[in-house]
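Removed from the display is one protein chain of the complex; every other protein chain stays in position.
Chain naming follows the written order as A and B, and within any one chain the residues start at number 1.
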Amino acid sequence: MTAVPALNIQGLRKSFGKTEIIRGVDLTIGRQERHAVIGPNGAGKSTLFNLITGRFPPTGGKVSLHGKDLSGLAPFQINRLGLSRSFQITNIFPKMSVFENVRCSLLWARGYRYSFWNMVSKSRDLSEAADAILDQINLSDRRELPAGVLSYAEQRALEIGITIAGGADVIMLDEPTAGMSHSETDYIVDLIRRVTENKTLIMVEHDMGVVFGLADRISVLVYGEIIATGRPEEVRANPKVQEAYLGAALEAEH
Amino acid sequence: MDLILVNLIDGLVTGLLLFMLSAGLTLIFSMMGVLNFAHASFYMLGAYFAYQISLFMGFWMGLLIAPVIVGLAGAGIERYGLRRVHQYGHVPELIFTFGLALLIEEIVQFIWGKNQMPYSPPEILQFTLFSIAGNAIPAYKIFMLCMSMGIFIALLYVLTRTRVGMVIQAALSYPKTVEALGHNVPLVFMGVFGVGTALAGVAGVIAGPVLGTFPGMAFLLGSIVFVTIVIGGLGSLWGALVASLLIGWITTFAASYNVAMADILVAVGFEKPADLSESALRDLWSLTLPQIGPILPYLLMVLILVFRPYGLFGKRDV
Partner (left out) sequence: MNRQAVQNQTTAPQGGVTLATALPWIISTIVLLFIPLVFTSNSAITIMNQMAITIIFALAYNMLLGQGGMLSFGHAIYMGFGGFVSVHVINYVEDYSLPLPLPVLPLLGGLAGLALAILIGSFSTRKAGTVFAMISLGVGELIAACSVIIVVFFGGEEGVSGDRTYGLPVFGIEFLQQIEVYYLIVFWLLLSALLMYLFSRTPVGRMANAVRDNPERAEFLGYSARWVRFFSFCASGFFCGIAGGLFAINYEILTEENLNLVQSGSILLITFLGGVGFFFGPIIGAIVFTLLSTVLSLQTDLWQLYVGALFLAAVMYFPGGLAGVIMMHWPAFKMGNIRLLIGPYIKTFTPCLVGILGTAALIEMTFHFRHAAIGDEEMTLFWTTFNSHSVLPWLLVVAVTAAAFWLTRRNLPEMVAAWHTANSLPGVSK
C-alpha cells in the first residue's frame, strides 16, 4: 500500500481507571477496503470505535484519517473530515419522521451548515437524495412514520441509512446485526454490501460468520490487543486466533 | 475582630441552614436525576406545619412531628406524581416540580393567608446566651447551629457507616449500576425523596421563627439553594457543603460591611464627578456592598459556570 491509508491507528491505548481496555492497537486500513474487527464480548471492540470517532479521548497513541491526525477533535469535526459511524445500541432521532432522520443526516454534508435562510423543504436536491437513501434501505413506505415506532430491524436499517447518508467515504458500523434473526441478518449484510460500494468500511462484529463473505480483511481483537490481521481464510486458519477466540468465547459462555 | 467573629457565627448558621436544603436536593438529584424545583416549598411546609402544631402542642412537638409529615408528603408526591411523570423524561419532571412549587405556594396562601405567621422561638430559648463586644448572640441561634451540626453529623454517619448509606453513595457515583444490582429502586427513590424533603422540613421548622414564616419564603430561599448546588457541583455532597458555607459567609459579611463603591473607585484613582444625577454611571458610584450582597451568589454562580462548568466539586456529566 503506497497511497495514504484511509485510517491509520498507532499504539492506541485506553484505560478506565486502572483497567486498560485497549492495550496498544496498531491497524492500517486501506482505501475502499472492507475491514471487519471481530472478537469476543468485552474485547474492547466498541471502545476502539469510540476512540477512533472521538467519543472518548484515548489515553495514548494516535489515529489519523487520510493522513490527518484526529487527536483532540470532537466527533462533529471528525465527521466533517469524512468519517461516519453507526452505533451498537440504536441511536436515531425517535420523535422525528424517518424521512426527517435521513434528511437531517444529509444537511451538513450538502453544505447547509447552520444556515437559517434556506428552507429545507424547498430543496428538491435534498428531498430527492433523502428519498434515494430511503429507497436503498427499503424504508420508503415508512417515510412519514416517527422513527421511534419502527421495528427493531427497520431501526437498524435506518441507523445504517443515517450513517451513509452524508456520503462519508469511511463508514464505521458497530455490530450492525446485533440482536437480529438469521433472515434479518442476511438482509442487513446485503444492504451493507450495497451501500458501501466504493467506500472504506470498518465494521465490528461479534460473529465471525457474518463478516466472512463481506470483509476483505479481518482483525481479531482479544482483550484490547489485535492478535491477528489478514484475509478471512488466513485468519480463520490462524491457530492463535482459533485458540484465543474460541477459548475466550468458551470462557464468556461460562 | 469581634465583628468578624459574630459574622462568622451568623454566616455559619446561614450556611448550615442552606446545607440542610442543598444536601437533600443533592441526594435527590444524584439518585433520581430529578432536580426538585419544589424543594424549598417543602422547607416552607415545614415551617407552616410546625407553626400549626406549636399552637396546640408547643414548639418541640412541632420540631418532632412537622418534618415527619413533610417527609411523608414528599414520599407521597414522589409515588403518585413524580413517578408518573418520570416516563416522559427529564424536562417534564422539572416542569412538574416547578408546577408543584407554584401549587404549594397557592395552597399555603389558601390555608394560612398571605400574612406572616406569628411563629416564634420557644420561650425557653428566648434569652441572650452571651455577647461578643456588645453584640448579643441569642440562644436560639446557637440552638440552630447545634441542630444543623447534629443533622450534618447524623447524615455523615448514615452515609458512611450504614448499609443504606453505602447504596446511596454508590448511587451518587454509579447511578446505573445500583439500578442493576437489584435493589428495590422505586422504594429507595421514594425513601430518598421523603428523607430529602424531611430534611428541608427540619430546616423550615428551625428557620421559620427567625427568617419569617410567609408564603414567599420558599421562592426567596429556593433560588439561592439552586445556586448553591450549581456552585458546589451538581451531585456532590461535599460541594454542597462547601458552597453552602461559602454563600452563608459571603452574604453575611457583605450585609454587615458598609463598603461603598465610591470609596473603592476613589482609592484606585478615579475622580468622583461633581454632579452624579446626570451621569450614566451614577449607580456605580452609589453602590454599597450590602446592596449587592444578595446578588453575589448569582454572580458567583455565573463566574463558576464560565470558568468551571461542573462547579467546584462536580465531576458528573448531567
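What we mean here is this: contacts are C-beta pairs under 8 Å (C-beta built on N, C-alpha and C of every residue); 3 or more make two chains touch, one makes a residue touch a chain.
Everything quoted here is computed from the prediction, not taken from an experiment.
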- Among B:Leu5, B:Leu64 or B:Ile292, the residue in touch with the chain that has been omitted: B:Ile292
- Message: Counting contacts across the full complex, list the positions on chain B that touch the omitted chain.
- Response: 29, 33, 35, 81, 84-85, 88, 90-92, 94-96, 98-100, 102-103, 105-107, 109-111, 113, 219, 223, 226-227, 230, 234, 280-283, 287, 291-292, 294-295, 298-299, 301-302, 305-306, 309, 318
- Sites on chain A contacted by the missing partner chain, in the whole complex: 53, 55, 74-76, 79-80, 84-85, 87, 91-97, 99-100, 103-105, 107-109, 112-124, 127, 144-146, 162, 166
